[in-house]
Each structure stands twice: as C-alpha cells, then as structure tokens.
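Here it is, the structure, as structure tokens.
Omission of a single protein chain aside, the complex is shown with its protein chains in their original locations.
Right, subunit A next:
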Amino acid sequence: MYLFRLALASLSNRRFTALLTVFAIALSVCLLLAVERVRTEARASFANTISGTDLIVGARSGSINLLLYSVFRIGNATNNIRWDSFEQLAQNPRVKWAIPISLGDSHRGYRVMGTNTDYFEHYRYARQQPLELSQGREFADDPFEVVLGAEVAEALHYKLGDELVLAHGVATISLVKHDDKPFHVVGILKRTGTPVDRTLHISLAGMEALHVDWKNGMPAQGADRISAEQVRSMHLQPTAITAVLLGLKSKIATFSLQRDINEYRGEPLLAILPGVALQELWGLMGTAEKALFVVSLFVVITGLIGMLTAILTSLNERRREMAILRSVGARPWHIASLLIFEAFSLALAGVLLGLLLLYVGIAAVQGYVQANYGLYLPLNVPSGYEWMLLGCILGAALLMGCVPAWRAYRQSLADGLSIRL
C-alpha cells in the first residue's frame, strides 16, 4: 500500500493541522459515544428501578401516576387501598408474595415508606438484585425503628442509633411534625441507584402509631394524645395502605390476575405491569434523550467538516506535491486516492483517539457518577450499535474525502507537470 504510506508521510508533514483535526474528531466521537452510553445506561437503570415485581396495585388512577408514587416516590396517591383488600390479594392462590406499601409522611424532603419485612426479602431491582444492608438490621417489632436508604443516611449524616422525627405530609418544609414519636435508626441499606436510596423505611405498625391519635387529618390535642410508650402496648393494625407490590407464582397468570384486580368489586383498584408502565414513562422522557443524541451527531458532523476544511485548504499549497507525483508517474486517480486515504486516516485516528478518551473518561468518572447519579457506566467493549455509529463516521469521512479528491483530480489534470505556487 505505497499510496497509503505516501498519504501518511504527507500528513505527518502537516502534523500540527492534522493533529488538531484528529483531536476535533476524537472529541466529537467521544461525546457521541458518551451520550450514547449514558443514554443506554440511563434507560437500563430506569428499567432496572424495579424488577421481580409482577404487578403493582393501587387505588384506581392512571398507570404512570401509580408507578410514580409507588416506585419513584413522586407525587401522591389519590386514594388508599383498604386493608381487607390487601388481605384478599395476599391470599389469592396465584400470588406468591404481597408487599404492602404505605406512603404519606416525609423526613427533610425524603419520603417515608411504611412496609413490612417482606419488602426486604422480596423487593428486587436491576437484574434481580435484592436489597442488602450495609449496616445494622431490618426493623423489627418495635414500631419506632427506621431503616434508611443509602442516600438519606449519607446526605443527612445519620448513623445507627440516631434519633429522627418524621413530618406529616410530603412537603420539604412541613409544619406538622410527629415530634412526640421519634424514630431511631436501626439499619442502613446499601446503595442501589434507585429511589430506594432516597427512602426511609418504617414498619406499617410504626406508620400506624404515628397517626393513631389523629382525627380528621389533625393531631389530637391534650388528653386525647397517645404517647409513644402507650402506643407500644397497642395492637397496631393499619386500616388502609397506599399500594401493593405483587409477586406471582407463575408469570402466565399475570394478565388474568391483572384483569381480576381491575374488575375487583370491593373497591376500585388498578393493577399495572411495572415493565409496561416504565416503558410508557420512558416514552415521555425520550424526547430529551433523542435531542441530546441529535446534538452530539451534529458535533460529529462539525468535526468532519473541520477535517474537510483542513484538507481543502491544504490542496492549494500542495499543487507542487501533486505535480511532482504526476511527473514520477502518479495518475490522477492516484492523487485522488491519496486524498481519500488522508481523510480516512484522519477519521480513523480520530475515532481511535475518541474511543481512548471515552474509556479514560469513563474510568475516571465511573465511581463519581455511580455514587451521585446512581448510573453505572460500564467499561465494556463498544456494542454493535456503537460499532455501527463508528462505522458510519468512517463512511461519512470517506464520502467527505471524495470532495478534495475530486478537486485534486481536476487540479492535477489541469496543472499536469507544471509546478504552480
């Protein structure tokens, strides 16, 4: 491949411009791949928020609304589910496990979720990963025990044994606090990269205990108040919960059970498949992600146009080079291929450097991104789609190389052996 060698030698003679061009392409390639990877991983981690749960059941509303408050802790339930409906669901022969969820309180902006220990046992995220404790234990019989999500503990600097007071309602600044019934931290969960990290988990009994003396949405006054000590001796059975996560014995039963729940006569209920609802929700957010992708595509195109400009500007000052090559027997198509090789080499070098930048970049920020955004950026080899993107970039560079190649072809036909400056 003598021509290829010539092209490289000529390029290295213009190494400063060539390096700049390669660097511009490399940055654009790196950006494109980074956006692509973050996009893929964000989508995957979004889809990974909940797994292993076959159905989510709540009061009848919209499926996205139910998904948002039950899984993402965003928004509020419009209505509750009666405890006896939950019991019926839990006893259904097709149901393997049922986790009750009760929402409505918060602590300094983080949501509090009442549930039972089944939650720690059956809840799964990502690829069937169970929740694990990094310190302490699950909450037990005492109603005033709380298990913190990793982010809550870290952001608010809580450790085992600390006491904290929950607030009524979910506003960041709550006027009504359950300050008569403080909780103490018994466990902290490992980071999951899901909304679990931002949740305080208490038992249903604890949730009930907070509100046992409330009447008409207000705490009882004076003698009607029930102290934490008194509560401990009471039988705390919730009358209503917010949502239920269901695991089924057989996936095949999912649709028939969903239909049965949706047609439940006791009260208006809604059952959703988490995967389907996640898809719907992602569809809503997809536009931003696509826009980002399009922008990075344009950056790549800009990089390639930069390369085209650099090659085209060099053509004039290289007329001598062309004429010398012609005089030693290079045909016009040789000259044209030289320029195409040149464009291709620049793009190839750009792509390779871009990949290198990407991997160095990912290696550098991987830990930080995982810790702060719950996004795991893998250092794996490019996917088929990424290879395809890279191939398209090289193809585009080849196509663009045809422009200076054509001009040089015409130029070398016209100039012939005469050396022009």
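The criterion applied here is as follows: contacts are C-beta pairs under 8 Å (C-beta built on N, C-alpha and C of every residue); 3 or more make two chains touch, one makes a residue touch a chain; residues count from 1.
Everything that follows uses one rule, which is that contacts and distances are computed from a predicted model.
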Chain not displayed: protein name in its UniProt record ("NADH-quinone oxidoreductase subunit M", "Putative ABC transport system ATP-binding protein", "Multisubunit potassium/proton antiporter, PhaD subunit" or "STAS domain-containing protein"): "Putative ABC transport system ATP-binding protein"
Full-complex contact with the absent chain, from A:G222, A:G329 or A:G384: A:G329
Listed residues A:N13, A:S134, A:S227 or A:Q279, member touching the removed chain: A:N13
From A:D54, A:D105 or A:E321, residue that would touch the chain that is not displayed: A:E321
Footprint left on subunit A by the chain that the document does not show: 2, 6, 9-10, 12-13, 320-321, 323-332, 334, 416-419
